[in-house]
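Rather than the whole complex, this shows some of its chains in their spots.
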Amino acid sequence: MSCRVNLLTHTPRADEVVTAAARLCYSDSTADNLLTEELASLSVPLLELLQRSGHHSPFEHASFTFAVDGLSRVTSHQLVRHRIASFSQQSQRYVRMETPDVILPPSLLTCSEAQELFLKQAREAHETYKKLISLGIPQEDARFILPHGWETRLVLTMNARELHHFYHLRLCRRAQWEIRELARLMLIETRKAAPLLFALAGPSCLFRECEEARPCGRPFNDMEELLAKD
Amino acid sequence: MSCRVNLLTHTPRADEVVTAAARLCYSDSTADNLLTEELASLSVPLLELLQRSGHHSPFEHASFTFAVDGLSRVTSHQLVRHRIASFSQQSQRYVRMETPDVILPPSLLTCSEAQELFLKQAREAHETYKKLISLGIPQEDARFILPHGWETRLVLTMNARELHHFYHLRLCRRAQWEIRELARLMLIETRKAAPLLFALAGPSCLFRECEEARPCGRPFNDMEELLAKD
């Protein structure tokens, strides 16, 4: 039911690259030998300091590229509002939608009547889409009748600074469920690839304090609990 | 059938502000009295030179804010891909969709069978949306079943440099019809508000040469013809 996230590629040795860039600002080391010095011992305290004090600009040097399948266009519309990011999304103008691929929101799983209504409607919309095309309507116009929850695929790239911002906003329980799930899967991947860079990434309630007008009560005690939920 | 565009507000004396900023770069005038000097006579040749030579950066100082009604979410999804822009869009999470407001693509007007199918399907999708809500499904999930062509409303701001880029891309006949119509209506408004800034705005075929792999044949001779079409 949930989207699938695949960390396609990322800046190699991301923790060290960010450490090296941050260090250059405040020392008289030359840029030549930034990565040949002993960075490992520096990274832990320096990256923690940068995260705690909000000095995220060196985090921009590390970049992460994900392939995402099985996301609704409802959510991709929200996702592309993040402007410091790069997206390549499957086009409904050029690619014909052959099968009825709609995302089923989890709230429907608890009510079989709602679920049946939803899926029947999605199938009928897809039937109408195909009939319109057979009547000569261009597929770029026929898609207007497909449900907004239709599945899409995309490749997205964000740097580690924007990812922190993304996780901060989108792992909050007040975020919409699908983008929250996407953020959870992305963070699991980025923590494997660059554990120090994302050691303190997550919703504000777990690191500072809740910023929401209506707090959710914080059902998680730490990031491990939040990431383990399913 | 078409969206409605309203130029809500814009930088006052936009032509002169851009002229003054461009002039500062290459003269030893002080910044103090930029707008009190005789700018009117300078604006015409200077703004034309900047547009012809592609030196658009002073155009960023003039900004334009539009209110848009009656645009499909298919097209708003494309529109928000313009990252050097600001958007405030009506939320389907918080605002209930009370009436079946779907955008009917013009290609359907020529085929009554297609049109009936499309509108019937849209009504049924809206019925399903309302039934799902009455069964206790949150409206943020029920909207997954609404057609992607559903109507949305938004406020958008772009500066004159990004507007040139937007018109360049989106007034091309290879652009999707609805965003092309949006661009046409926006350009009509901005040409009234700042005639010099947008004197040379439009698709590349009318000012340089076509950049498309499959040219459209250029059915318009100039911008007046292009803007007058309906």
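By written order: A and B. Residues from 1 in each chain.
Just so it is clear, a contact is a pair of C-beta atoms (placed from the backbone, for glycine too) under 8 Å apart; a residue touches a chain by one contact, two chains touch by 3 or more.
None of these values were measured; they are calculated from a predicted model.
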item	value
Entire complex copy count, 2 subunits given	4
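Criterion: only the chains that are shown with their structure count from here on.
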item	value
Whole-Å separation of chain centres (CA-atom averages), chain A against chain B	27
Chain A to chain B touching residues, read off their complex	72-74, 76-77, 80-81, 83-84, 87, 92-93, 102-103, 105, 107-108, 111, 113-114, 117-118, 121-122, 124-125, 128, 131-132, 135-138, 140-141, 143-150, 176
